[in-house]
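So that we are looking at the same thing, I have put the structure below in structure tokens.
A single protein chain has been omitted; all remaining protein chains appear in their positions.
Residue numbering begins at 1 within each chain, and the chains themselves are lettered A, B, C and D in the order written.
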Amino acid sequence: MQDVKEFRPKIVAFCCNWCSYAGADLAGSARLSYPADVKIIRVPCSCRVNPMFILRAFQRGADGVIMAGCHPGDCHYTSGNYFARRRMTLLFSMLDYLGIERERTRVEWISAAEGAKFSKTMNEFVDTITALGENKRLEDLRCKK
Amino acid sequence: MKKLSLAKLNDFFAAVAAKETLYLPVNNNVGKAEYKKWESGVEMSSALNTVRSAKDFFFPQTENLMEFKMTGKSVEVFDTREECEDFVIFGVRACDAASFAILDSVYLVDPVDSYYKSRREHGTVVTMACSKPAETCFCGTFGIDAANPAGDVTVWEVEGAYMLRANTEKGEALLASVADLLEDGCEKCVEEAQAKTRAILAKLPLAGLTTEGVGVGKTKELFDHPAWASLSESCLGCGTCTFVCPTCQCYDVRDFDTGNGIKRFRCWDSCMYSDFTKMAHGNSRNSQLERFRQRFMHKLVYYPDRNDGTFGCVGCGRCLARCPISMNIVKVMKTLGGKN
Amino acid sequence: MQKMMEKRALELLGDGTVNRVLGWSAGDFIYDVTPAVFKTAEEVQDKFLYNDFCGANLSKYLVKESRKEGKILVFLKPCDTYSFNQLIAEHRIIRENIYAIGVECFGKADEEKLRAKGITGITGIEMKDGTYTVHTVYGDETVKAYEVMADRCLSCKSKKHVAYDELLGSEGEVVEDCNRFDMVEKLEAMTPDERYEFWRGELSRCIRCNACRNICPACTCEQCVFDNPNSGVSQKAAVNSFEENMFHIIRAFHVAGRCTDCGECSRVCPQHIPLHLLNRKFIKDVNTFYGEYQAGENPEAKPPLGKYEKNDIEPGEAGGAKA
Amino acid sequence: MQRIGVFICHCGTNIAATVDVKAVAEALSHEPGVVFSTDYQYMCSESGQTLMREAIREHKLTGVVVCSCSPRMHEATFRKAAEKEGLNPYMVEIANIREQVSWIHKDMKEATEKAVILGRAAIAKVHLNKPLKAGESPVTKRALVIGGGIAGIQTALDIAEAGFEVDIVEKEPTIGGKMAQIDKTFPTLDCAAYILTPKMVDVAQNEKIKIFSYSEVEAVKGFVGNFKVSIRKKARYVIEDKCTGCGLCTEKCPQKKVPNPFNMNLDTRRAIYIPFAQAVPKVAAIDADYCTMLKTGKCGVCSKICAAGAIDYQQKDEIVEREYGAIVAATGFNPLKPDKYNEYGYSTCPDVVTSLELERLMNAAGPTAGTLLRPSDKTHPHTLVFVQCVGSRCDAENEKGKPYCSKICCMYTAKHAMLIREKYPDTEVYVFYIDVRTPGKNFDEFYRRAVEQYGVHYIKGQVGKVVEENGKLKVQASDLLSGEQLHIDADMVVLATAVEPDKSARGIATMLTASMDTNDFFTEAHAKLRPVESPTAGIFLSGVCQGPKDIPETVSQASAAAAKVIGLLAKDKLTCNPCVANSDEMLCNGCSSCEKVCPYGAITYSDKEFRGPNRTTLIRRVASVNEAVCQGCGACTVACPSGAMDLKGFSNRQIMAEVDAICKM
Partner (left out) sequence: MSHNKNAAKVEQILRSYGVDVRKCMRCGKCTATCPAFDAMEYHPHQFIYMVERGEVDKLAASPSIWHCLSCFACMERCPRQVEPAKLIEAVRVAVVREKGQNHLKPEDVPALLDEDLPQQAITSAFRKYSK
């Protein structure tokens, strides 16, 4: 048997401060674990997430990027996630169009009360990305060690 | 003079490629010619010329210079230079062949650009005389003979065969290495082919274009010429002309932070860009007029001033064909005084 | 048409309505037309041209020109009027300083298609009754206009002038059965792998000359993020596949909902990359997900990314990988 | 280059049991810019903070990274501690290694690695942090209440009670609103006038309250604490200060045939009128559409008989400019006009009335002086049919009605049925309902009383059609529980029509940049936690303009809105969140993309001069952000193609630095 190093994906999660980041805190308090491959970046609102950040993450070696925000209608800033939803819909569709795996990007609406959903979503996402394997199509070889 | 029967062309390519990498113009997925590595089955393009010039071989669009890394308080520097191997470029036209001399005059004078020099030394240029020039061609204006290109080896296509002439030692060596595929050539056939080509060249719409009004010593006269305003008015400031130009040689040095260290690379720059030669105090040329003027003054005045009257343009016509708004060096020359 | 345009230009210059004319100026080979500002009647008489090779969209020049002293006359083809409107919507051009004349367009020719037919050494082109007689140093060639019509004109979305002060010819109509999304659909029907291969094949030719961006009437930023060293994403060269993707995805995203589909990006690409297919994907998606929207049609309309519906489609539901 | 101090918190064993805190401190000490790195038992404790403060002083730190619990927990604590030591609080960043690491991971090696990465990301961010200063803006200590119904009245009274000035803008000649038209109120059945009138008088007498009656808001400028409002005082042709409200003119005016909207047009009034006896202000107004003098220049009766000389036919609309710190929308509602429902015959049969019309028909001050009579022949009705949910609870695609439940109809119908049965025991009263909805204190008891004590016939079903035949209203209805189709010969049919927001609300919302839902109800900042605030700072909501409500609910909400206003006006200065958007004018195109996605209207544009190439001057339209209004969501930053718009504290480069640090291979 060849000794193959187990593939551990790198996953960036953009979480809005008011819902999803609080949801992640709740997941933590409730000890609802999810893989350490997920690293969270706190943003004020999902509408702060620029498509450039997502591409940047892939460039720098991320294998999956997930954006989590308040449920539509519950945005702390009333409308931010609606705009974010349109932007991500178009961006993801474009990535798909360019032949970049659709599953590498995901949007979830997770409220501050949904610690369980946060954990479940992250577990699922890690599984999906692990199954997909390394990000090859949006990588920047200069950033590989 | 040697002769290569076209029936043996593939054998010839195979024999060359067996020793060193062979590049030649090939049609790409949209039917335009670009230089590609020869492999069995690859066919040479019949196009007059490639979209990008052959300067890429010696002066590529991007090139890593070195890397460095900070660990704690110290900086480590790594030489990332890759050893250049011998290669042959086949099918270079007279204009591009002439452009190498212009690049040499920049990069091979002190301080010598060692990256460029290494490539030049390893490269053998096989040129191909033109037989069907286009309306955008005006190499003759600069004294370049499309029917008799320079290069290490020159090739003419005559009926059913190529005539090959080695011009340099490198060229001799190349032909010697494939001697068993070659027969003795025919000087007369070449002369006939040249005469044919020259007859066509004389009929081209730009055949009468002269360098009158531009050239050595014209800086004062032309710098404040009122025509620059209208000529540059529609320029978009894109870099298309400079990037397809075989003689444009400006580059920028940039650092890329990979997260694990810095990669320092150089890449083509364009004097048409607003951030060209931007320095601490700002830009030296603030308006598109100044930038536009710079490009043409450089090719038509400053360069000849410093190089015994040799112009910085070889008349390949790429910028004429590619400029999004069809403003180009020919229109500039005509406006500044050159007669058609 | 050229005569009428010239006449109006001279009249308007003459009576002082405008002090400049933005039009197309003749070149050396009929097809190499340059956008130009004519300041005198003599210049107009001498150089003004309107023919089947006047494809350049003049509206972007108005960003600078409309801020200059006095009123400028501009000639706009139907598709240019959409860009014109969009620039007005974005406050990029000052309408009061412009006198816009709409001119009819029946599709423009693409000189690349002449070249593709092996026609070279062109010394002149005669255009008559939908036929071009091309004089070359190698003899004359005849081609039908539609054979060498630009691809973007073959899938023209609208022959309607949506903004003008005056019309020469008819106002025109929106093309109802426009086929401009055919290629997008074809790509969508491919597998992700095929799509990936397709786009790699195209985008890998990019030389980052910025012609697409600089000609684009939607790209009028004072400084592009990709040129701004402080943006953290500046790029000067298409160093590798990532940077090619990054530049083109972000550029398409930045003009999403603003791109009028004028097709200038693909026209000017020296490497013949079908960049319009990126923009059209966004246009098609916007139409599918958020209802029909044509940028530039109505300067008052809210852009699709500047509004929302509560029941908009979720990112996970849109598109999706095909087997 | 920043000088960064890193502090790893053990959080007792909360973190330290799973994360090798010493290893993290060691690893992070090698990061660029880090000059100090340590770990400590409890960073949030007094001694932990002291440790941090000493390090700031000793190592001249310019930035601090605390690896601890969620920033939602102690970010403020650490920022305050840093500030005490003279370090700008926004130079402190938190890496969440408790909720995101130690509590969810078991493997120590993995957890430690992740803690280091999160620490690195925070360090990378701090490198780009800039000291931020919260801006301040003054507060105009006066509130504007738009609408003078019970909601507006209550809000104004409560604000005035706290000592702040309040203006009420009411578009009618009097305040009082819908409640003034109502006869009795559920579930206590006390008279609306008895409870409303004293409040109206309080308003009139309160020195802090100024009423702009017969006036409308024309334009709103400014932002929270600093609104500038133009109010149009419509010409009423009566000088307010002179009119004594004696009412003589309203009796002598020869133009008698003016429909009386206060009585739902069931009777008439004169061209000069005071809407009702208890009107506040009690000042007459001339209806220009009917006044003979204004129309033809001949008459002048009122002017002749007015002893106070208050009539002024030359009066013009007047614009008043006022400044406010807060604005309350209390624009109220109207009952839906059921004229699209041909099956109920509202437009054709005078005896088919709406519930508000019935209120007037039962009111002592109404057209029938309180005796219930049929409008058609002024006879006493014996059989009455009430229809519930007219225009409420319709499908979203239904053009005639509204999708929501109007909430108050079940209760006022029970009230009507009960009052009629009490006063006229000889009547039969039928109520056709879909559901009877009575959530509220003593509400269901009230409804049950109508059924059990007063014998009102509640029938589950709907009325299908009403046809007038020989002076009777033939009502065809379904009784779903018995499975029958009923045919009732009724004398009157009463339609419980839906409430709909006042038509003026939409325009007002636009002026206020307050958002509205598809039904034109104002949207609240948070459906549960901020129900009386609009998402736009400084705009508050009171009454039915936010959603259907009964009187007690309206009054509570009105007081709640007042409390919020008082909280705002009590401040001398407003401290702004410094993490707000910021536009780089050198990069801005003025394209308005950002403005379109700003939920707060915080972005404005102006033409500015810039230096162009070669000593030229260019004028460009550029965006600027009002820091007092911006809430820092960042929507604009992504809408901006040129990158001119960025968010302080969460800048593009900061977030990308975090991305880089996290993804670093």
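Note that in this section a residue touches a chain if its C-beta (ideal position, glycine included) is under 8 Å from a C-beta of that chain, and two chains touch if they have at least 3 such contacts.
None of the values given here were measured: they were computed from a predicted structure.
Shown chains touched by the missing chain in the whole complex: D. Within the whole complex, the absent chain has one touching residue among D:T379, D:N398 or D:N519, and that is D:N398. Looking at D:K228, D:K460, D:R530 or D:K571, the residue that reaches the missing chain in the full complex is D:K460. Note on the undisplayed chain: of the listed residues D:I104, D:M293, D:C306 or D:A477, the one touching it is D:A477. Interface residues of chain D with the unshown chain, by the touch rule above, are 343, 389, 393-395, 397-398, 400-401, 432, 434, 460-465, 476-480, 483, 485.
By definition in this document, only the chains that are shown with their structure count from here on.
Placing every chain at the mean of its C-alpha atoms, the farthest one from chain A is found to be B.
Look at where the CA atoms of chain B average out and do the same for chain D: the two points lie 69 Å apart.
Separation between the centroids of chain B and chain C, computed from CA atoms only, is 30 Å. The set of chain C residues that touch two or more partner chains comprises 223, 225, 233, 239, 305. Contact with two or more other chains is made by residues 256, 259-260 of chain B. Residues of chain A that touch chain C in their complex: 51-52, 55-56, 58-59, 72-73, 79, 82-83, 85-103, 105-107, 137-142. Against chain B, in their complex, chain D makes its touches with residues 30, 32, 613-614, 660-661, 663-665.
Those residues of chain A that touch chain B in the complex are listed here as 60-61, 142-143, 145.
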